[in-house]
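With one protein chain removed, the remaining protein chains of the complex are shown where they sit.
Presenting chain A:
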Amino acid sequence: MTLLQVKGLGKSYNSETQVLKNVDFEVNAGEFVSIIGPSGAGKSTLLRCINRMVEINEGKVIFDNADVGSLKKKELRKLRTNIGMVFQHYNLVPRLTVIENVLHGRFGYKTTMQGIMGRFTEEEKEHAFMLLKKLGIEDHAYKRCDQLSGGQQQRVGICRALIQEPKLVLCDEPIASLDPNSSKVIMDHLKSITTDMGITCLVNLHQVEVAQDYSDRIIGLRKGEIVFDGPSKLLHEDQINHIYGTELRELITV
């Protein structure tokens, strides 16, 4: 079943540079898809067009049979509850506790007043603790987020995305600020979101090897255009070189 369709998507922030050009792809429910490409290729913009954190200029994004570009404010809010997002810099509120940050993921389902008063049902709280336990950070539930390590903070970020009960999780370079060990933990968790919970994942990655190890499918983006789209095992050295415009030898750092 197709969950997400992107048709002829184009985006430019100013008249000189076109960030995305005629991007076309589809994502089926339950897929784990990585988007790779050099910095500035438009990976982040592409993800943010899907939940319309940036406005779409050309083309269409269809998520779960809804045309994202034409949604009104309220409908857009409803759409966003179905799409979780994980960020490179975790984007938590550092002065609040872990559990508070996780529960922030429920705001989309609440009225403004309920959100401001912090009214959450028992089920929501139990769900939050269940998720914290699943990601192995339930001991830190009442700690302030700025006391946690990067890897732990990213797990809080994942909990916040999952408590939305989303159909799709967008991950914008989730491991770019983490050390190799934490990166592995985070990638394993993300993978299990898809395999255990059946939630579709769309992940921006810098690391080609990580993308090959974890994803069912890889999309290669270069200068705003898709230059590769296929199963990860079909991604060979020439295609990588084409995506990054370099020899693989020069990619030691990624």
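In the analysis below, a residue touches a chain if its C-beta (ideal position, glycine included) is under 8 Å from a C-beta of that chain, and two chains touch if they have at least 3 such contacts; residues count from 1.
The rule is simple: contacts and distances are computed from a predicted model.
Asker: When one chain of this assembly is omitted, its UniProt record names it as which of these: "Homoserine O-acetyltransferase", "Bifunctional protein PyrR", "Phosphonate ABC transporter, permease protein PhnE" or "Cytochrome C oxidase subunit IV"?
Answerer: Answer from the UniProt record of the missing subunit chain: "Phosphonate ABC transporter, permease protein PhnE".
Asker: In the whole complex, not just what's shown, which of A:22, A:57, A:91 or A:241 touches the removed chain?
Answerer: A:91
Asker: Of A:77, A:133 or A:236, which sits in contact with the chain we cannot see?
Answerer: Residue touching the chain left out of view: A:77.
Asker: Looking at A:21, A:60 or A:110, which makes contact with the chain not pictured?
Answerer: Only one of A:21, A:60 or A:110 touches the chain omitted from view, namely A:110.
Asker: Given the full complex, what residues of chain A touch the hidden partner chain?
Answerer: 51, 53, 76-81, 83-85, 87, 89-96, 100, 104-110, 112, 115-116, 118, 157, 160, 164
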